[in-house]
Structures are given as structure tokens and as C-alpha cells.
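Sharing a structure, written as C-alpha cells. Questions coming.
With one protein chain withheld, the remaining protein chains of the complex are depicted in position.
Moving on, here comes chain A:
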Amino acid sequence: MARERPPAVVATRKRASRWLVLALQVGFFVLVTGTWQAGATTGWLDPFFFSKPSDIAGRMAEWILSGYIWPHLIVTLTEAMAAFAIGIVTGVLAGLALARVELLAAVFDPYIRIFNALPRVILAPILIIWFGLGMGSKIALGVTLVFFVVFFNTFQGVREVDPVVLNNARMLQASDHQLMRHVYLPSAMAWIFSSLHTSIGFALVGAVVGEYIGASQGIGYVVSQAQGVFDTTGVFAGLILTSIVVLCIDLAIEALERYLLRWRPQS
């Protein structure tokens, strides 16, 4: 790539610090799980409430190897990804529309504020009544969470477009549609991406919470079953599995972001 190369000294120091960070991250993990394991083994932590890292790892391995967890994981991921996709598309479209049409923004402003202030989890029961116990209600809950984050960021991104860049494109005879595609949308992209990191988590929260409240499959269902029999190990295993999945998706988003936003100055 045509990126200007920093001086060699800086490059080496940067690489060294990256290894240091990684080492400290692993160290932190070992410290926490080690303390937890030791505490649970010596009885300082009650394994009934806190379980034990070795048990949790064992449970996760068992779930994965027996194939028990896969259908649940696939259901949860399908719900989360559907909510994520629908939330992004509707959020970006609404953000672009309201940022470009003053009247729409003025009319919808109070409603958007009210709806956004509402704790969305309260909607879960009504969504289950509307969309049933299947995937529909979980997707709907995820969408209500993802939509607003993406919407606000897109709106802000469009509003923050550099007026000089915009006028330059207009002088070059860009049509409204071309302005949207070549100026507003790329300008909002940085904002949209930063919203995706938050909203992928929200999409999963929507799916898992929805399943927890009422479902017959999915990670939320597995966790609620485990909780029903006071199986702390199962609850933790479900939790950690979900976190690992979120982390993987987030890393993928970050890679995509790095590629799509490669035009930005580093640092």
C-alpha cells in the first residue's frame, strides 16, 4: 500500500509495545482466572455461586464436542445477525433521510428522543405477543436496539460533512443522488462504523434477552435453563461463549473498517 513509511526506530518500538500489550493481556487473564480457580478450590469463593474456571471450560468443551450447543448458537447468531442487518439498513436510511430533510428531522425529533430513552427490554413481552416465541420477536428486539445507535451516528455523520468538500462536489455537477453516494455516505461512514461496534453487542443482547424471557432454543434459553436448576457453571459457560462470539464478530468489523476507512490519516 502507498502508505508513507514511518522511520525504522519508531516501527520497532511500536512492534515491541504491541507484544508487551499482548503479554500483559494474557497475564491479566491468567491472574483473574487463576485467582478465581484458587479461590473456588480453597473454598474462599463458594463454587455454588461462582462455579470454577476449570468446570466452565470443561462444560464448554462438553457442549461443543457433544454438538449440544451448535443448534442454540446458530439460532442466537441468526437472530443477532438479522437484527444487526435490519437495524443497520433502516438506521442508515432513516439517518440519511432525516439529516437531509429538515422537516422530517423537526417532526420526528421528539418521538425519536422518547423512544430512545425507553429501556428497550420492557418491549420484549409485547414483542413476544406480536411476533410469537420464535425468532421474530428476538430479531425485533435487537432491531429496536441497533436501529437507534446506527441512526444517531448516521445522522451526525451526515451533519458533520465538510461544507467545502460538499460545495466542491456540487460545483463539479454532482446530482443529489451522486452527492449522497459520493459525499454524504462516505463522510458518515466513519461514524456508522463506530456505531457498529456498539450495535453488534446490542444485536446479541436483543437475541439473548429475548430468548431468556421466552424461547425454546438459543443461548438465552440455555442460560435460563441452567439458571432454573441453579447450574452456575452452565450460566457462565453460556455467558462466556456469547462473549467469544461477539469478540470474533467485532474483530471482523474492525478489519472491514480498517479497509474501508483506509483513506483516513493514521493516528
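Keep this in mind: a contact is a pair of C-beta atoms (placed from the backbone, for glycine too) under 8 Å apart; a residue touches a chain by one contact, two chains touch by 3 or more; residues count from 1.
Everything below uses one rule, namely that contacts and distances are computed from a predicted model.
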(request) Out of "NitT/TauT family transport system ATP-binding protein", "Tryptophan synthase beta chain", "Phenolic acid decarboxylase" or "Carbon-monoxide dehydrogenase small subunit", flag the one the UniProt entry gives for the chain missing from this complex. (result) "NitT/TauT family transport system ATP-binding protein"
(request) Identify the residue among A:M81, A:A169, A:V209 or A:V246 that touches the chain left out of the display. (result) A:A169
(message) Counting contacts across the full complex, list the positions on chain A that touch the omitted chain.
(response) 2-4, 164-165, 167-175, 178, 182-183, 186-187, 189, 261-265
